[in-house]
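A single protein chain has been omitted; all remaining protein chains appear in their positions.
Note that the chains are named A, B and C in the order they appear, and that numbering of residues resets to 1 at the start of each chain.
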Amino acid sequence: MIRLDNATKVYKRGARPALDSVSVEIERGDFVFLVGSSGSGKSTFLKLILREERPTGGDVYVAGRHLNKLSAWRVPHLRREIGAVFQDFRLLPNKTVYQNVAFALQVIGKSRHHIQSTVPEMLELVGLSGKERRMPHELSGGEQQRVAIARAFVNHPPILLCDEPTGNLDPGTSVGIMRLLDRINRTGTTVLMATHDDEIVDQMRKRVIELRGGQLVRDQDRGVYGLERV
Amino acid sequence: MIRLDNATKVYKRGARPALDSVSVEIERGDFVFLVGSSGSGKSTFLKLILREERPTGGDVYVAGRHLNKLSAWRVPHLRREIGAVFQDFRLLPNKTVYQNVAFALQVIGKSRHHIQSTVPEMLELVGLSGKERRMPHELSGGEQQRVAIARAFVNHPPILLCDEPTGNLDPGTSVGIMRLLDRINRTGTTVLMATHDDEIVDQMRKRVIELRGGQLVRDQDRGVYGLERV
Amino acid sequence: MRLRFILGEVVNGLRRNGTMALSVVLVTFVSLMFVGAAALTQMQIDQLKDDWYGKVEISIFLCPENSRNERCAEGAVTPEQEDAIRGVLEDGALAGLVQEVYYESREQAYDKFVANDDEGIWSSLTADQMQPSFRVKLSDPEQYQVVADATEGLPGVDVVRDQREIFSELFRFLNAATVVAAALAAVMLLAAMLLITTTIRLSALSRRKETQIMRMVGSSRSLIQMPFMLEGAVAATGGALLAVAGLFFGVRYLIEDWLRSSVTWVQYIGTQEVWSVAPWLLVIAVGLAAIASLVTLGRYTRA
Partner (left out) sequence: MRLRFILGEVVNGLRRNGTMALSVVLVTFVSLMFVGAAALTQMQIDQLKDDWYGKVEISIFLCPENSRNERCAEGAVTPEQEDAIRGVLEDGALAGLVQEVYYESREQAYDKFVANDDEGIWSSLTADQMQPSFRVKLSDPEQYQVVADATEGLPGVDVVRDQREIFSELFRFLNAATVVAAALAAVMLLAAMLLITTTIRLSALSRRKETQIMRMVGSSRSLIQMPFMLEGAVAATGGALLAVAGLFFGVRYLIEDWLRSSVTWVQYIGTQEVWSVAPWLLVIAVGLAAIASLVTLGRYTRA
């Protein structure tokens, strides 16, 4: 599903590489935690997969596409196969919950009929039925993140990327989000999640990929956050 | 040092209050954790103290001033007695470490001489000697947060407010930041820190104030993050 | 669905950057007014040239009696001299340049003069005191100097006059007006382009969140960029329409209503000339917006 072959990313000529010949393969249906301290390259890893950045070395394959050779006008097609969730939710503040989720379908040209049938279904999956008409600021952080996940997943992409989705949430709320991601993973979706949250990683016991200074230092099934705990 | 008397904040008429008649007193030299789930009103609590927002009910006293009656042009004087640190660091990206810290002194009109003697001292306190000329993007997250703390504390304010200062940091780095805040607290500075990080709260064993839906539900010396753990 | 979405975004963007959009409209308006005014002035000049140069004749005044002019020291023109002059004009070297030669006798000149003297100030003038003249119509009015040179020295010729001289000063003034209008138009067009660029940038900045989300969910680049381009185009077109309206009413009231009734001897341009300029102004407005979009969008809404 996702394969990096010696992928390297140098942002500024001469700077230390943000990602340093990382090779890793993620299969369809995997649930993978991406851990590492601040600046270790987690977000860069995810950006390469989304083709927000291009590798300066090595190859990246996602959903059967060789991203190094993907032309700019085909990028939107790639993005439709990937859902993305971020720490800061990124909801449109002047649109309701329903409109925020529907927006993702509108802009890729889905019919109104399709939207009207899919969105409520998705809101039910993430547990927000009955709150369709709320505005983002009328929701708790956990609820806002559920809306963001609904928007990322409403198109049923085979891949879901999450960059510290629980970073702004308290431990109780974070657990709820992890349960939701686990449920989505069980439908066969590949989930790749960058996180700092050691408790969650230790509790879920999924595959863990650890980066340090841009290099892959650990790839462990049913792993924990850090080998040496602080 | 800080006193709230039935302080209430309603952002939008008719909306649920973000802070609901909270009364609390914090003495000079205290170290207080402000906990609560997302949307419980932690940031609002801090904003009232900074007079970024005005209470819609009750009274707020900070450093001997009655903020309800403080005129707008005196607010800068209040702010000079309060240092503030945020989750997203808020450094100026095109200024060096040294310039970022010096900026806080420049804009309140300190002499060049004063700046040249104070800034290096402060950078040493937070452990950044030798990195004066780095740009923010050349620093790790923990180092960036140290710069932000240095900037907040360079004027030696009696109060330091921190809104989730470790939210973007991994557990190892967070511990370093907490040690620094503890050291600052020992110099007699009142530290008030809003956080989600249960590990840190449980480990430090300081006074804990818990908000839930805008109401104060707990005020405990040497407390832990949550009474019922998830 | 998509069309509604794009139009909604355009309306949104224009409302959000209202003052900015309004400035674009005003500046485009004024700049295209100048472009239009320069074009219309040139059209007016062309029209006047066609009109007057076609009408004007060369007048070859012949010697009267007792003239103070040295050339006429030998007395009034004789019929032989008149024939010789007519010969030069109708045959000889000038034949190709001359379209028509018309002889105005003393009596004819007197009748014309009396007809123009409404108040009778010159009542005591007699036909004898008028000069006979040849009125020559040229086939190419620009060749005036050749004809003047060839006839000026002939015996019996007093002076040669070309009505065109009267107008050349006016044409110089109108040409200067065109240059000033064009210069102002250039400055203003530059300002308009900078403004459209900034509007698009501002719009892109204020909708960073939307476009970021659109990119993330895989919306096509054209759908992302379309609203911004349309916004600039709509504002610029608004300015162009205002400019056309301004020119229309300007020509209507200043030229058709006022000048045409107060200075009647001139053939003026009218509102139909405004209509012929209008499409060009729209083209310029849309072109401006397109260039500004190309310059800006690549950087601010990468896919």
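Note that in this section a contact is a pair of C-beta atoms (placed from the backbone, for glycine too) under 8 Å apart; a residue touches a chain by one contact, two chains touch by 3 or more.
Here the structure is a predicted model, which is why all the values come from computation and not from measurement.
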Contacts of the hidden chain among displayed chains: B, C
Absent-chain contact - pick from B:G64, B:G109 or B:G130: B:G109
Touching residue (missing chain; options C:M188, C:V251 or C:L297): C:M188
Those residues of chain B which, in the complete complex, touch the missing chain: 50, 72-73, 75-82, 84, 90, 92, 103-104, 106-112, 151-152, 155
Hidden partner chain, residues of chain C it touches: 17, 19-20, 22-23, 26-27, 29-30, 33, 61, 64-69, 72, 114, 119-125, 128-129, 131, 158-159, 169, 172, 176, 180, 184, 187-188, 190-191, 194-195, 197-198, 202, 205, 250, 254, 258, 262-263
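Just so we're on the same page, only the chains that are shown with their structure count from here on.
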Chain closest to the assembly centre - both centres taken as Cα means: A
Remotest chain, chain A as reference, centres from CA atoms: C
Centroid distance [mean C-alpha coordinates] between chain B and chain A, Å: 31
Chain centre separation in whole Å, for chain C relative to chain A (CA means): 64
Rounded Å distance, chain B centre to chain C centre (Cα mean): 70
For chain A, residues that touch 2 or more chains besides their own: none
